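The other protein chains are all here in position, but one chain of the complex has been omitted.
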Amino acid sequence: MPNKVFFNFLFLLIFRHRSKHIAIFIISTLVVILFSSVMLLSHAIEQDAQASLSAQPDFIIQKMHAGRAVETPVEWLDELSEIEGVSSALPRVYGSYFYTPNAEYFTLVGIDLFDRQISESLERLVKDLDVKDFLAQPSMIIGSGVKTHLDKFYYKEHYTFRTPAREKREVSIYDSLLSETNIVSSDMILMEESLARDILGVDEELSTDLVLYVPNELEHDNVKEKIILLFNNIRVIEKEELSTAYAQMFNYKGGLFLLLYMVVLMTFILILYQRYSMISSSDKKEIGILRALGWSVNMVIRLKIMESLIVGLSAFVLGILLAYGYVFYLDAPLLSEIFLGNANLSNKITFNHSVDFGLLTLLFLFFMAPYISAVLIPVWRIAITDPLEAMK
Amino acid sequence: MIKIEHLNKIFNENRSNAYVALKDINLHIKPAQTVVIKGVSGSGKSTLLSIIATLIKPSSGSLMVDEQMIAKLPDTHASHFRNVHIGFIFQAFNLFDELSVKDNVAMPLIVSENRQERIDKKVLEAMELANITHKKDQSVHNLSGGEKQRCAIARALVHNPHIILCDEPTANLDRENSLKFIEILKSFKALGKTVVIATHDPLFDNLESVDRTILIEDGKIR
Partner (left out) sequence: MILLSNEVIIFLFVESLLLLLLSIAFINTLSIYSKWDFNASTSLQYRLEKRAYLVVLIIVVSLGFKILLLPYFSFMIDQLSAMVPGAMCGAGVLSSNEYGSTLLSLKVVTLFLTGAWLILNSEDIKAPAYPYFKIKLLLFIMIYLLVVFESALDILYLINIPTGAPVACCSSIYGAITGGSPLPFNLDITRILILFYLFYLLSVVSSLARYSFLNTVANLLFLYIAYFAVVYFFGTYIYELPTHQCPFCMLQAEYYYVGYVIWGTLFLGSFFGISAFILKLIIKRELSYMYRLSLVFNTLFVSLVSVYVLVFYLKNGVLL
């Protein structure tokens, strides 16, 4: 059935009723922009967080003392790596360093250049590193946020840290880290492990915490049980718990917004319903003529549904594109502050472009279902117009 | 062949403003006849045409076209019937002003034809018949009254219906164009169409191309 003349006619109708459609189109686009930018943003943040999480070890083990985490003995590793299913067990040395000029905390992370790294991105980084050059003098690799802060006070080449015993340690800036996972690493400083121990004041036989890798997910529960049996006073953090917590947090933040947004959507439905329920005499005449020329009620319904569908769909597509630009090219000013707060070092955050099919389906359903529901009854009303109108 | 028997039409039936528009109409129209229905305003001419075109349904009585009962067809089938058998020419032309002549003419084919070449071919033939081909890409609001009428005629012919219904075809035309329309009537006859014209224009009195004149008064045939 749909042929060139039909579409010509369809677009003519849209053009003819443009005054009716334009308002709907604008409101629809706004409605779509608002919720899809929030959803895109929260999705992007979650993806970012999950991506950096997936690089995390499967278990983190901390020694507890009086309810607080304290430094963990490295010798525990011997027993831990004995547990069946554990592919490797490593100590980690990291901690906060207070940067006085700006009153900011940097995260200092010690890396053992000759061992396995605690994350894949680090692994890649170390692989491309000229180790000899790096170790020739005390050096560090800094995150983009750290760089901004150091630049402010013209620490271009090196920065002088102080150990807990107030001794000076001059460390040269080897490189600044490209922000692949922005949120996690912009405040990070990477340096050789013994240097980090020195600056943070961590003894040789201790570490900040221990990490375990257990490749088979099915073994996780068993391994966890065994770890708990092995030592007293410890805390075991499982990656899945973290991931679940992350997912819950981000999803619920978005969910709360969606719930509130439903009020907007309801209003939108009512406006749409009202607007399309207004049937002018020229509308009636139009339908009357079509009916006289042999169009059935079903055909007219199809025509009218398509007419409002085109308006709705184009508003949807435009809205999504604008929201996409707002979040990923303009980096979501205003909204990102609401979502992330200003707690992070770098205020300027770029988000990885992440949209998946599921998210689009979700947005589509959330907009199109109310949209179509709102136009059904008006469409029907106009389609059953008495064809006698054509005779007047 | 149109056969109407004991047909009644009551508007707003069972309500306080009920109005009997047609009363016990009995009418047989033979194929290829040209019939004029005359009557004053409000006598029920348009109502009768609409019923023949299945645009409205009668309150009682039967209507047969080519041995097919059409008074009670469900809408999809009634519309299909209309699309195949009926060509309509209205008093107010009822064209879509923003569309070009050829798109207007193609309108009835949207429902029934799928192939664009077939549509183009039929549209061209109809425009030739109605002598409007030279304006085919003009949009309708630029046309004169007579040209609009010819565009409407092309549209009524494009799907090759065998019944053509005209409601006050000359009411919006000047005398010259009205006379031209009467010429066109003859060509309808030559094409073998059954033509029913509702009018009160005296121009249609005593025409030799008209086979029959029916007078309708207060919804009744005299």
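Each chain gets a letter, A and B, in the order it is written, and its residues are counted from 1.
Note that a residue touches a chain if its C-beta (ideal position, glycine included) is under 8 Å from a C-beta of that chain, and two chains touch if they have at least 3 such contacts.
Keep in mind the model is a prediction, meaning the values are calculated, not measured.
Contact with the undisplayed chain is limited, among B:G44, B:P58 or B:G87, to B:P58. Of the candidate positions B:N26, B:T76, B:Q116 or B:N142, contact with the unshown chain belongs to B:T76. Remark: the omitted chain is touched by one listed residue; of A:P91, A:P138, A:G254 or A:G312 this is A:G254.
Where chain B meets the omitted chain, the residues involved are 12-14, 57-60, 71-77. The set of chain A residues touching the chain not shown comprises 39, 217-218, 240-241, 243-244, 247-248, 251-252, 254-256, 258-259, 262, 265, 297-298, 301, 356, 358, 361-362, 365-366, 369-370, 372-373, 376-377, 379-380, 383-384.
As a convention for this text, only the chains that are shown with their structure count from here on.
Mean C-alpha position of chain A lies 64 Å from that of chain B.
Chain contact summary for the complex, chain A toward chain B: residues 1, 3-6, 8-9, 12, 15-16, 285-286, 288-299, 386-388, 390-392. Interface of chain B with chain A (complex): residues 46, 49-50, 53, 55-56, 75-76, 78-80, 82-84, 86, 88, 90-92, 94, 96, 98-99, 103, 106-116, 119, 155, 159, 167.
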